[in-house]
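Step one of this worksheet: look at the structure below.
As you look at this complex, bear in mind that one protein chain is not there, while each of the others sits in place.
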Amino acid sequence: MTLLHYLVLSGVLFTIGAATVLTRRNAILAFMGVELMLNSCNLALVTFSRIHGTLTGQVMAFFVMVVAAAEVVVGLAIIVSIYRARRTVSVDEPSLLKN
Amino acid sequence: MTTFVAPVIDWAALSAILVIAGTGIVGVLVAAFVPASSRRTVQVVLALVAPLAALAVVAWRWSVVVGGGESTLVAGQLAEDGPALAAQAIILIFAVVGFAVMASRLPNGEEAFAPQGAAAPGSAYEEAARRAGLEQTEVFPLALLSLAGMLVFPMANDLLVMFVALEVLSLPLYVLSAMARRRRVLSHEAALKYFLLGAFSSALFLFGVALLFGFSGSISLPDLGTAAATTVGMDGMAVVGFVLVLTGLLFKVGAVPFHAWVPDVYQGAPTPVTGFMAAATKTAAFAAILRLLYVAAPGFGWDVEPVLWAVAIASMLLGTVAAIVQTDIKRTLAYSSVAHAGFALVAIVSLSEQGPSALLFYLLAYGLATVGAFAVVTLVRERDADGNVTGEATHLSQWAGLGRRHPVLAATMTLFLLSFAGIPLTAGFVGKFVAFVAAADGGAWPLVVIAVIASAAAAFFYVRIIVLMYFSRPEESERPGADAVEPGALTRASLVLCALGTLVLGVWPTPVLDLLAQAAKFVV
């Protein structure tokens, strides 16, 4: 098992996350896709950090975790307020803005 | 194990950012501790004084830095140089005029934001909050924190700092978008869309950062440029990484094909927020793109030009065509902003020497007209059967005949629209001119030709709105008629500043152009 495998795994996770965001109609699920993408970035960063023998990538991973947590707070707040207003978390259903 | 050396922190160079971020935090404390009766006044004063103070600080730093005082700060993570300071100054100007519009109220005391952001639209609780006269004063600290992120953005000399700044500027904006007082559901939707697409694009940005870090072993932009010039093989990784990072930034700018959020968010967000966001976010993101292209990209053995060409052309054409068919004034302005992102990109595609100053001037011209135009939109209101002022009249047909009833307001709007269109004697003309000259000097002739054609086509729909305001009669329709309300003192001041700026920069742009020309050098 070489370090390359981790990179491939991170690429696969990133793709799954991106596909989730683009195809799922549920805001919470789309949001989970974003989180998956961020975490796959973390995996790539830590792996590259190991390859290069520097700590930079690991430090970045910490910052990414924090930013992801902050995003969760803001995102959940928005989704919850929409849910309370219309009892649905579908991305499609809110469609007043579509032309 | 390397030993830790504490970085030298040049507090003076960071002071503008610290003023804004500190005021934002003080604003949170004000929201917590100041009694409700005086809370709003305190917040408004803080939100207006802080950008002015920061502007003074930036002017002072300018006198220190321009003429050889450029330096990198905090172990090379931030760069203080001409382009960074110029971009900060422009963003702060937008903040002053934008916050003034946010803070002002209609003659009937109504403000632009929901009485309680957490209340469900149409619920009894919301109605109670409205009756009780509650106000969500948290919008001002949120706007200040977002502004702090925008100020870090142009200085970011390192991909980690850039990422954190990107999030700091975005997260408060997502929340602000959801706070409109009227059409709450539309506003919620805008926030959700903005949030999901924004989070998606920052994930793309981050994966690009990871690839670039893997490629070069460093996340600092100058190192990246060096590594790109010397590393052999792995070109694919570098190209993909660079394009992903660029994608994240182009998303914030709202360039095609990353513009899907722009019309919806501009329409749904509270109008004063839209004005500020459109002007300031675009400037901040373009400043980051500038540094990325001018510091990191020249070292790359391959060309980023084809990507930028495609994005610029697509933005100009699609923005213009889509704007022509809109019937909502906010959506029209949103698509016009997409087109303007394309025009601004024209200035830097060829990475010519005048590129940065031309781009910054263009953004200044565009931003002043944008804040002003959206401020006018906040004033044109529908009236119900009893003559009470209700929501904004955003349908274009409702603007018919506005010029006869409110000549001054319509004239102001006309000035902003002419500046968007790039008609001589307005700032927009000078902006387009310097941008196109910069591109032509870099040899991007075909692009300039397309840009000129697109701006001629774009002029059509701006002129159409002007014709509508002056030469059309309001037609009979089921939509309630529109009428402009008297602007509050702050909106009036903001409108005067934007209009004056647009005129002065159009008639006598030389001093500002000279100032910006000094600012073209990046520190490496």
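By letter and in written order, the chains are A and B; residue numbering begins at 1 in each of them.
The rule is simple: contacts are C-beta pairs under 8 Å (C-beta built on N, C-alpha and C of every residue); 3 or more make two chains touch, one makes a residue touch a chain.
To be clear about the criterion, contacts and distances are computed from a predicted model.
**Q** Can you pick, from "NADH-quinone oxidoreductase subunit A", "Probable glycine dehydrogenase (decarboxylating) subunit 2", "PTS sugar transporter subunit IIC" or "Putative spore germination protein KA", the UniProt protein name of the chain not displayed?
**A** Its UniProt record gives the name "NADH-quinone oxidoreductase subunit A".
**Q** From the list B:Ala6, B:Ala124 or B:Ala385, which touches the chain that is not on show?
**A** Going through B:Ala6, B:Ala124 or B:Ala385 one by one, B:Ala6 is the residue touching the chain not shown.
**Q** With respect to the chain omitted from the figure, which of B:Val28, B:Ala440 or B:Ala517 is a touching residue?
**A** Residue touching the chain left out of view: B:Val28.
**Q** To test your reading of the contact rule: which positions on subunit B touch the chain that is missing from view?
**A** Within subunit B, the residues that touch the unshown chain are 3-4, 6, 25, 28-29, 31-33.
**Q** Touching the hidden chain in the full complex, which residues of subunit A are there? Just list them.
**A** Considering the whole complex, subunit A reaches the absent chain at 62, 65-66, 69-70, 72-73, 76-77, 80, 84.
Everything that follows uses one rule, which is that only the chains that are shown with their structure count from here on.
**Q** What is the distance in Å between the mean C-alpha positions of subunit A and subunit B?
**A** 25
**Q** Considering the complex alone, what residue numbers of subunit B touch subunit A?
**A** These residues of subunit B touch subunit A: 117-118, 120-122, 160, 163-164, 167, 171, 174-175, 178, 184-186, 188-193, 195-196, 199-200, 203-204, 206-207, 209-211, 213-214, 217-219, 263-264, 267-268, 331.
**Q** Of all residues in subunit A, which touch subunit B in the complex?
**A** 7, 10, 14, 17-18, 21, 27, 30-31, 34, 37-38, 40-41, 44-45, 47-49, 51-52, 54, 56-57, 59-60, 63-64, 67, 70-71, 74-75, 77-79, 81-82, 84-86, 91, 94, 96-97, 99
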